[in-house]
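Take a look at the following structure, please.
Yeah, one chain of the complex is gone here, protein chain that is, but the others are all in their spots.
Read from first to last, the chains carry the letters A and B; within each, the first residue is number 1.
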Amino acid sequence: MARAVGIVGVGQTRHGHRSEVTYPDLIREAVLAAFDDSGLTPEDIEGVVYGSMPSMMEGVAMNHFYFAEALRAVGKPFMRTETCGTTGISLAFTGYYWVASGYADVVLVVGSEKMHEGDAQATMSTVPEPFYQRPFVSGAPGYYSMLSQQWMWRYNIPEDKCRDAAARLSVDHHQDAILNRWSHIKQTFTMDEVKNSPVIVYPIRLLDVCPTSDGACAVIFASEDKAKKMRNKPAWVKGVGFRGDEQIIGDSDRVWSESPIGAARQAYKMAGVTNPLAELDVAEVYNPFTFIELLHFEAFGFCEPGQASELTLKGTFARGGRLPCAPSGGVLCTNPIGATALIRPAECALQVTGRAGEHQVEGAELALASGLGGANQFNGVMILGAEL
Amino acid sequence: MSKHFHTLKHNVWLPYRFAVGPVMFRFYEGLMEEKIMANRCPQCRKVLVPPRTFCPACNVDMDEWLEVGPEGAVVSWTLADYEFYGRPVDPPFIGALIRLDGADMDFLHLVGGLELDDRAAVADRIKRGTRVRAVWAGEKKGHLLDIKYFQPI
Partner (left out) sequence: MLTKNKKGHPIIEAEASVPYELAAGPSWHRFYEGFKNEKIYGSRCPQCQRVLVPARSFCSRCFVDMEEWLEVSNEGEVVGWSLTNYHFFGMPTEPPFISALIRLDGADNDFYHLVGGFDLKNLELVTRTMKIGTRVKAVWKEKKKGCIMDINYFRPTALADQTG
């Protein structure tokens, strides 16, 4: 039986357009912040895990080599993990496994991206199948907008209702991001501004879409024994789950997709969660696009299929609602891809230990973090709790 | 052996805009003024070139700036005789690690200003410890090749 593991320290950079510093310095900012937060030093770290989007993104191949000094990884077990959008959650899993297995007692996990340094779309355009699918995916928002059309039709959701629900998410998340000192976009919008913003890939509009961000996140995982002696109350890893789907778009049903459903099911089983809406206090769902966030509420079992729009409009998933989603502002307001799915468990850890500052959800004790990669091809879920 | 089947050819062109940061920028400005700038760690006192924001061994911010070179000694070298993507100059050329006077680490650059046809003569001329001096390019761009190469003296 694996031993218990907790998150004992979290560090983030100020996310945004960070052209005033080099990439290694950006990494170091997050690493120093995690040491500062936890009270630990590099000497306490027994292993380092790092990840980001593919090398082409910033033009440095296998950039874990480049960051060895900034990560304090020299002379230690060191691994790179890269799974596209799910990179961050895969990083969290790797850190968790190393500690749970007994390989190391304290592990530093870092994810980052410096998207302003390269052509992000060009790199991401090489992910889909090269012989006959690539030209049509239309970048990250392209495929998701098609998926949301299929979803609306499947469950007979009137388009304007879905449009309103998606706009509501955008308004709420932008509002929440103001309270989060690390978030990138700090600007609020009205429902009308969202619904009338320029069309990117119909029905997705500009304000339904995440920004391009530079940023890094560092998280320290520790074994039960060590975690209990540390400065911060640990956020315990209660459950983990990960599932992938077929790569070829058009072969399987992605509207009701085994990828997020299976990942959540595995994590819930491990954590003993049977009624997510009732038992979870916070959900940091990976939400680069508002429409897809609605699909994920259903896939993660927060409500019945087709019901997410209704509940969103009622405020179920807003701050003050039954299950606040993305109280940090979410991916919609901050998206340094390699870090993004690690920021989710980092934020959850802060929430369940009462350390989220101005964007704290009062009384949060159990939280869900998710990561999403490819064209909704892979999903990862991690559940964090205040009690062991 | 001839190809029987199709191939899909495609080119991915990627533009980059690397943030330089103030420390590297000062190094490049130095090159444009024909100076090789370095900095020193306040803890271990090592002088690093090119300069860094933090000492990799001590993990503290570097603070003291100083000029090193323009002369130094060859630590190791190799003669590259083939074309490859991203080469600094056309082959043949000599890449070398050089311990610049005043520095505590080796600087990676080119050794040049000598005939390369006679390989035996080259090996004879350049050895570990051979003294070299920076030869500057006429036009400076804020690039490592503002130093054209280091010439044996």
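Definition applied: contacts are C-beta pairs under 8 Å (C-beta built on N, C-alpha and C of every residue); 3 or more make two chains touch, one makes a residue touch a chain.
Values in this document were obtained by computation on a predicted structure and should not be read as measured data.
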item	value
Shown chains that the omitted chain touches within the full complex	A, B
Residue among A:E246, A:E304 or A:E362 that touches the chain left out of view	A:E246
Missing-chain contacts mapped onto chain B	4-22, 24-25, 28, 141-143
Touching residues on chain A - with respect to the absent chain	17, 19-20, 56, 59, 119, 121-122, 125, 130-139, 142-143, 145-147, 149-150, 153, 198-204, 246, 248-251
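Here, only the chains that are shown with their structure count from here on.
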item	value
Approximate Å spacing (C-alpha centroids) for the pair chain A, chain B	40
Footprint of chain A on chain B - complex, ascending	8, 10, 12-24, 53-54, 56, 59
List of chain A residues in touch with chain B within their complex	18-25, 28, 42, 56, 58-59, 69-70, 72, 74, 114, 116-119, 122-123, 126, 130-131
